[in-house]
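Just one protein chain is left out here, and the rest sit where they should.
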Amino acid sequence: MSDQATQPATPSRLAKAWDSDFMYNFRHSPVAMVSFFVVALLVLGAIFAPLIAPYDPFDPASLDLMNGYTAPMAPNDFTGDVFWLGTDDQGRDVFSTILYGMRISLFVGFAAVAFAMVLGITLGLIAGYVGGWTETIIMRAADVQLTFPAILVAMLIFGVAKGITPIEHQDTMAIWVLIIAIGLSDWVQFARVVRGATLVEKDKEYVQAARMIGRGKGIIMLRHILPNVLSPVLVIATISLALAIIAEATLSFLGVGAPPTQPSLGTLIRIGQDFLFSGEWWIILFPSITLLALALSVNLLGDWLRDALNPRLQK
Amino acid sequence: MTLLTIEDLSVHFPTRHKVFVAVNDADLTVEPGEIHGLVGESGAGKSTIGAAVMGLLERPGHIAGGTVSFKGEKISGRDAEGMRSLRGAKISMIFQDPLTSLNPLLTVGQQLVETIQFHLKLTDKDSRQRAIELLDRVGIPHPDDRIDMYPHQFSGGMRQRVVIALALCSEPDVIIADEPTTALDVSIQAQILDLIKELARERQTGVILITHDMGVIADTTDKVTVMYQGEVVESGTTDQVMGDPQHEYTKSLIAAVPRPTLKVHRFPQLSYGGRQIEFHIDDLARNWHKPEPSKSGTLLKVDKLSKTFLTKGHIIPSRRKFFTAVNEVSFDIKDGEVFGIVGESGSGKSTVARMIATLYETNGGKITFDETDVTALHSHKDLEGYRRQIQMIFQDPYSSLNPRMRVDEIIAEPVKHHKLLEGAAIQHRVDELLERVGLGSDAGRKYPHEFSGGQRQRISIARALATQPRFLICDEPTSALDVSIQAQILNILKDLQEHLGLTMLFISHDLPVVRQMCDRVGVMRQGQMVEVADTEELFANPQTDYTRELLSLMPKLEGLSTEGLKDEIV
Partner (left out) sequence: MLTFVIRRVFQSALVLLIVGLVAFSMFRFVGDPIDNMLGQERTDADIARLRTELGLDQPFPVQYMKFLSGAAEGNFGVSYRQGRPVGDILLERAPATLELAAVSGFLAISIGIGLGVFTAIRKDGFLANFIMSASLIGVSLPTFLIGILLIYLFAVVLGWLPSFGRGDVVHFGWWSTGLLTSSGLKALILPSITLGLYQMTLIMRLVRSEMLEVLRQDYIRFARARGLKEKSVNFHHALKNTLVPVITVTGLQLGSIIAFAIITETVFQWPGVGLLFINAIQFVDIPVMAAYLMLISVMFVGINLIVDLLYFAIDPRLRTEQKGAK
C-alpha cells in the first residue's frame, strides 16, 4: 500500500480522526464502548496470563491434588487454600486455567482469521479484477466449499491431518491444524465480499484513469482497489473472529481440537461437563461465561462496525 | 380554485453538528391544469419540497414551519393515516428513475390493478379494463398484451410511461414529478414531457415539475419558481422569469446555460453565491513543453474502428451472442482542433473514446496517432509512449478520483509512472497545476472527499495535464455537474485549447454544449457514424434525417434572456 497515505499528513490528524464521524459514533455508543472494553480486557488478560495468573496450571510442581474440587472463594478442607473461582479435579486453579485457555482460544481465533483474510482477499481481488476463467475457477471452488458448513470442513481437515500426522506429533500439531482448518473453512466469506466490492470498484473511473496511465494489474489491485474494499473486510473480520473462537471451542469441546495438554476454553468446558451432574458447577460455569463474554462482545463490536461503516446508514 | 398552496414552508434536517435547513420559508401555488416548474441546482431543496408535500420526508427531516394546503384544507402535520388517504388519491408522485420505481417481481398489470382497486373500489374485471385503458392512454402499444409483462421487459421510456399510468390510477388532482426525464435520452425525454403536458390540459391536473434543466422549464412549464440553497429567490410566469430575470442568481443561472442557437466565446463568470474561482491556464503555457506539430496536420486518425462485446457466453463458439457497439467508425482530428462526438446513450460514443484511450481492445480497424499505428502496439512498454501523450477527463467527478489517495498523489501518479520528473520537481509540478486550476497548492494535502463536484473535476483536469499531453479525451466531462459549474469547466477546457494548443476529443449527448465547444462534430447512432461536419455547418445545414431529428428535439431556449452574454457572443 501507499507509504505516504498512511503517514499522518499534519499534526492535527489525530485530532481530526478523534472528531471523525466514526469516532463520534463510537463515543456515543455505550454498547460499542463496553464491548471494546471487555474485548480489550480479555485480550490483555490472555497476553499477560503468566504475570496475572496466581498459579501455573501447566507446572505439575505447583499442583496439589489435595486442592481438588475446591469451591470458589471457600477455603479448601485440607489445605485451607482459597481460590477465587475454585479448582478442578486435579486441584488446578480455574481462574488460571481460564487465563491460559483464553490464550489458546484467542491465538487460534486471530491466527485463523488472519490466514482466512489473506487468502480470501488475495483470491477475491484476483477473481474480481482479472475475471475470465480465473474468476470462474476461484468462485466455483468457493461455491462448492460454501455448500459445506465451515465447522464440517474444519472437522474433515482436522480428521485428515490427524490421519497423516504421526501420533507423537499430534498434540503439538493440533493447534496449527486447528488454525489451518478454521482458516481454510472461512476464506470464502472474504473472497466473496472482496470480489463483489472489486467488481464495483474496477468499473469506477479512477481505476480506468490508472489503467490509462499504463499502471500494471498488480499496482492497480494493491494500490487503487485494495484500500477501497477494506471497510467491508473489517466488518467480516470481526464477525469471523467471533465465529472462529466459537468454532475452535466447538471443535475442542467435541474432542477434535486443542488437546488436554494445551486446553482452550472449549477443552475446559468439555472437561467441566463431566462435573455438572455431580455438583461442581464452577468448573464448567466460569469457562462458559468467559467464552460467551468474548464471543458476544466481539459480535457486538462487529454489529456496531457494520452500521458505523455503512455509508448509506451514515447519512 | 387553487389546488395546492405552500406557505412559508421550512424543512429541517438535524445533524450532528448543526440543523441543516433544507428549505427555508418557501411559497408556491398550483392551479388546475397548470405545470409549475421548480428549478434549482443540487442542494437547492427542490426535491425536499416534493417529499414534504407527500409526507415522505426521510428521517430525521421534518417540517419545521409553514403549511401545505390542498384545496384550502391544511394537510401538513397530518398523521400517517391522514396523509395516506391523500397520497395517490389526490396527490400522486412520479420518481426520477423508472428502473427502480417499479416492483420487479410483479407484472405491471398486478401493480396497476392493485392501485386501481384500492382507490376506486372496482371489480377485478373493471380494474383490469381500466388498467389497459390507462396503458393505452400513456402511449404503450398493445396494452392488452403488455399488461401481463414484468417491468424488466419494458424499455426505460416505456417504464416511465407505466410509472405515469400508476400515478394516474386514482385520477389525482395534483402530480408531483421529481426529475421525471433526467434518466432518459433526449428523444424519449421530449415524448414524456409532451405526455405530461397533454395530461395536465386534458384532466385539469396541476403538476409540480421538479428539474435542474432550464430547457425542460422553458419548453414545458407555465410558471416557474427558482430556488437557491433552500430559499425561493424568484417566482413568476415562465416567460417572464426566463426572459427578464430580476434576481441576480436567476440572471447568473440563465447566463450559464449553453444556447443551441448562439455560440459564446467564454461563459460569463457567475458572481452570485460562492467565491469566484480564478484559473490561469495562460500561465501554464510558459513552462509547457509544446511538441512538434504532426507532419500531416492530422494528429489522430480513426479508420473503420469496430468493437463487439460478448453478451452471452457459451462453450460452443457459434452459440455465443455478441453486441456490436461500434461498427466501422472513421474520422480524423487535426492538430489543435476540438472534435466532438454526439449521440444518445448506446450510440457507442464512449466506446470509441475508450478504445482510443487504450481502455478497450479494438475488434478491427486502425487508430493512428501522429503517424504511429496504435492498434499495432500491444505490450505495455510499446504503449507507454502513446499513453504519455494522451489523457482523459472522465464523466463522474465522484468516482474518477481514488478516495483513498491524497490529491497530490493522484496528480503525481502519471508523472511518477512515466518517470518524467524526479524528487522535488514532481511536487513543484503538482503545486503549479493546483494553483493554475484555481485550487491552490494546499489542496494537495487533502483527500478527494473534501472537495465539491466542480473542484474534483478541476483536480481531474490537473491530473490530465500533469504529463503535458498533446491530446485530451473528454468523456461527458460536465454531464454530472450543475449548470454554473459546467460553465466554469467548459471555460477551462476552452483555455486549454487556446493557450496550450491541446487537441481534444469531446464526447457529449448535449448538443448546445457541443456547439459551444467543438470545431467539428461527428454524430453517432447505434454504433455508426452518421454524419461528420464543421459544427456551424452541422447546426445550420444538417445532412441526414437523424441529425435533423436530434436538432429538432433540442430545447430552443429562445425565450431565455441573453443579458450578460452580450460581450461573449461570437
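Per-chain numbering from 1; labels A and B assigned in written order.
Just so it is clear, a contact is a pair of C-beta atoms (placed from the backbone, for glycine too) under 8 Å apart; a residue touches a chain by one contact, two chains touch by 3 or more.
The model shown is predicted, which means the values in this text are computed figures rather than measured ones.
J.: Under the definition given at the start, what are the shown partners of the omitted chain?
T.: Answer for the hidden chain's contacts among shown chains: A, B.
J.: Quick one: say which of B:Thr15, B:Ser42, B:Gln153 or B:Thr261 touches the chain that got left out.
T.: B:Gln153
J.: Considering the whole complex, which of B:Ala26, B:Ile75, B:Leu134 or B:Ala167 touches the chain not shown?
T.: Counting the whole complex, the residue in contact with the absent chain is B:Ala167.
J.: Among B:Val68, B:Met93 or B:Ile140, which residue is in touch with the absent chain?
T.: Of all options in B:Val68, B:Met93 or B:Ile140, contact with the hidden chain holds for B:Met93.
J.: Among A:Ile246, A:Leu268 or A:Ile283, choose the residue that contacts the chain missing from this document, as touch is defined above.
T.: A:Ile246
J.: Name, in rising order, the residues on subunit A that touch the hidden chain in the full complex.
T.: Touching the missing chain: residues 144, 146-149, 151-152, 155-156, 158-160, 162-164, 242, 246, 249-250, 253-256, 266, 269, 273, 276-277, 284, 288, 291-292, 295-296, 298-300, 303, 312.
J.: Since one chain has been left out of the picture, which residues of subunit B touch it in the full complex?
T.: Counting over the whole complex, subunit B touches the hidden chain at residues 54, 56, 84-89, 92-93, 95, 97, 100-107, 114-115, 118-119, 150, 152-153, 163, 166-167, 169-170, 311-312, 321.
Going forward, only the chains that are shown with their structure count from here on.
J.: Please compute the C-alpha centroid of subunit A, do the same for subunit B, then give the distance between them in whole Å.
T.: About 47 Å separates the centre of subunit A from that of subunit B.
J.: Contact residues on subunit A for subunit B in the complex?
T.: That would be residues 2, 4-5, 9-10, 21, 24, 204-206, 208-216, 224, 227-228 of subunit A.
J.: Which of the residues in subunit B end up touching subunit A in this complex?
T.: Counting only subunit B, the residues touching subunit A are 16, 354, 357-359, 380, 383-384, 387, 390-392, 394-396, 399-406, 409, 413-414, 417-418, 445, 460, 463.
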